[in-house]
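Quick one: structure below, then a few questions.
Every protein chain except one is present and positioned as in the full complex.
Letters A and B name the chains as they come in the text, with residue numbers starting at 1 for each one.
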Amino acid sequence: MTNPIIQATIEFLKAFWAPLLCGVAIVAVLPLIVGYIVLVERKLMADMQARLGPMRVGPHGLLQPIADAVKLLIKEDIIPDNADKLVFWLAPVLSVGAALLSLAGLAIGPAFQIAQDINIGILFVVGVSALGIFGIVLGGWASNSHYSLMGALRSSAQLVSYETAAGMALVSALLFTGTLNIKSIVEAQSNEGIWFVMLAPVAFFTYLVASIAETNRAPFDLPEAESELVAGYMTEFSGFRWSLYFLAEYANMIVVASVATTLFLGGWLRPFSKVHELPGFHLLNLLDFVPVLLMVAIGVYCLQRTPKQPTRVQQMFMFAVAGLCFVLGLVLLVPVVVPIAKPFYAGIHGGFWFILKVSLYIYFFMWLRFTIPRYRFDQLMRLGWHFLIPLSIVNVLLVGVALIAGSYFHLQGWGLLLVTTPAAIITLIVAFLILAIEKEHGAPQDQSAASDFYAG
Amino acid sequence: MARRRINLPLRISMLDKVLFYFFAGTAVASGVLMVTRRNVVHSAIFLITALLATAGIFLQLRAEFLFIVQIILYVGGIMVLFVFVIMLVNLDVALQQIQFARQRWVGLFVALALAAQVSFMFWTSGKMPGQGLPVLTAAAATKLPPNSEAVARSLFESYLLPFEIASVLLLVAMIGAVVMAKKRA
Partner (left out) sequence: MLSIEHYLFLSLALFIIGVVGVVTRRNVIVVLMSIELILNAVNINLVAFSRLYGDVAGQVFALFIIADAAAEAAVGLGIIIAFFRNRETVLADEMDLLKW
């Protein structure tokens, strides 16, 4: 009998070669994607601040992420004096490991799951991304510095507080599906013909706010804001270790956006996806051409801007981008028009709609970052514990009641709106009541926070 | 990237065995390391590894709901609480003191005697008539009902009262912990 480990490896490879390949591809490509998301953020920030952003490296600054990556890789690796070397090495690895592992449970299209079609899909993604808390806490502790430790404790307290609210918001949407499997969730939205954001809008809002807090983004970024605690738990990490934390943060953003898209925004479904079965609504099938038109519009815009570029390199680059957009438009057009390619429609268009929705969610994150001032830490904790958690629990209760009423009256699909809208309105009334009670009790903005460890 | 149905054969596959020994070895090694470290934060990290290995054993036993509950609650909840408290009560002085109590050798002896007793019981279980561990074989993995559904059904149908009592227990524990840890104004 051959070596059992070799036999086990062969068995493993025979059964799981496709997810393995997918996993390797994602881990290899993700740093590049994250780098370009950062570039988009910097360009957006510049646009909202009436300036241009990175323009030097490459045409329109498009090689900036590569320059940043090279810089981070060749930086000196400084370890603080009394730092615990094992934990100092382990902390960024934990953070990035948890973020990448939770990416494994997601599915971009009806046939494009990244690792496997897990039965407990959504719960796996949410649970494993919670393991990133250890990366933060241990990183802050291992740095042997007061600022780092305080930033780490604040950040992890924030993450833990908003995890409950996010989970409850997800439960409100899961009540409509009855399953945790990602494909079944999107299928349920397809069967009902309505996205869950319309059936449970308060849950979507709660998840939106909680996910901003979960990823340490503004306005909840006190633990890592530059003007507050230097950089919080990331202070003492330099070079490659810092880039791992950075990668983990943006991968978490992608994960959180994907979860929201899957559960609330219909995953890979086109708007009005079941409409072709209803009589008289065939015009809405023209929505199939929206991706194509979008790509063609971007291509035409790039073509128009080509002559206006200052240098030859930038002109050629714009032309190439326009060509790429036209090619993508063609790829999106083929499954719609050519009958032989119809089976690929779900996959290709599904991937496009999913990526579009995730991008819109992340764009909203970035928009908030450049617009709203940040919360003070005790305000942040009050918002999480005193407002969002009661709100999400009440929402679960009311959505459950609405569902029972709906099944009693045999409502389905858009009919469910008749019962869920009153539930949402009652939840909002409860929310205003909570806010009024809080204001009445005298907001702790005036109290001295001397006894509170976290309010610094 | 297409969806594949994984049908491992009925006889125990080698992958199953290797996975079990990997998770079991990690759990035992992490446990031993946990009780012997001087630095409490290192002990906590090794407990996290032990809990993750236990979750792996649950997954290997096809109990996927319990696997994810272990990760969310135990590792993501209880261990975060432990690490927080360790950082709040961390004393550098404590690192230099003796870590093991005066009764360590007696305690170790008693524990090993217990281990020997129970192992003997397992070892001879099939050899005495009328006693012993069941000689059943477990059902094939593909014939199991979906795990989350089965657990949920059992929890809300047969064991509803313990479920409600557990939630009251958690409420009591929450109130107790808050009262205990509050600073007397």
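Throughout what follows, a residue touches a chain if its C-beta (ideal position, glycine included) is under 8 Å from a C-beta of that chain, and two chains touch if they have at least 3 such contacts.
Treat the numbers as computed from the prediction; the structure is a model and nothing was measured.
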Neighbouring shown chains of the undisplayed chain, as defined at the top: B
Interface residues of chain B (partner: the chain not displayed): 12, 16-17, 20, 24, 27-28, 31-32, 34-35, 40, 43-44, 47, 50-51, 54, 57-58, 60-63, 65-66, 69-70, 73-74, 77-78, 81-82, 85-86, 88-89, 91, 94, 97-104, 107-108, 110-112, 114-115, 118-119, 122, 133-134, 136, 138-139, 141, 144, 147, 150-151, 154-155, 158-159, 162, 166, 169-170, 172-174, 176-181, 183
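Basically, only the chains that are shown with their structure count from here on.
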Computed distance of Cα centres, chain B from chain A, in Å: 31
For the chain B and chain A complex, residues of the former touching the latter: 1-4, 6, 8, 13-15, 17-19, 39, 41-42, 45, 48, 64-65, 67-68, 71-72, 75-77, 79-80, 83-84, 87-88, 146-148, 183, 185
List of chain A residues in touch with chain B within their complex: 4-5, 7-8, 11-12, 15-16, 18-19, 22, 84, 86-87, 90, 111-114, 117-120, 123-124, 126-128, 130-131, 133-134, 137-138, 141, 149, 153, 156-157, 160, 163, 180, 451, 453
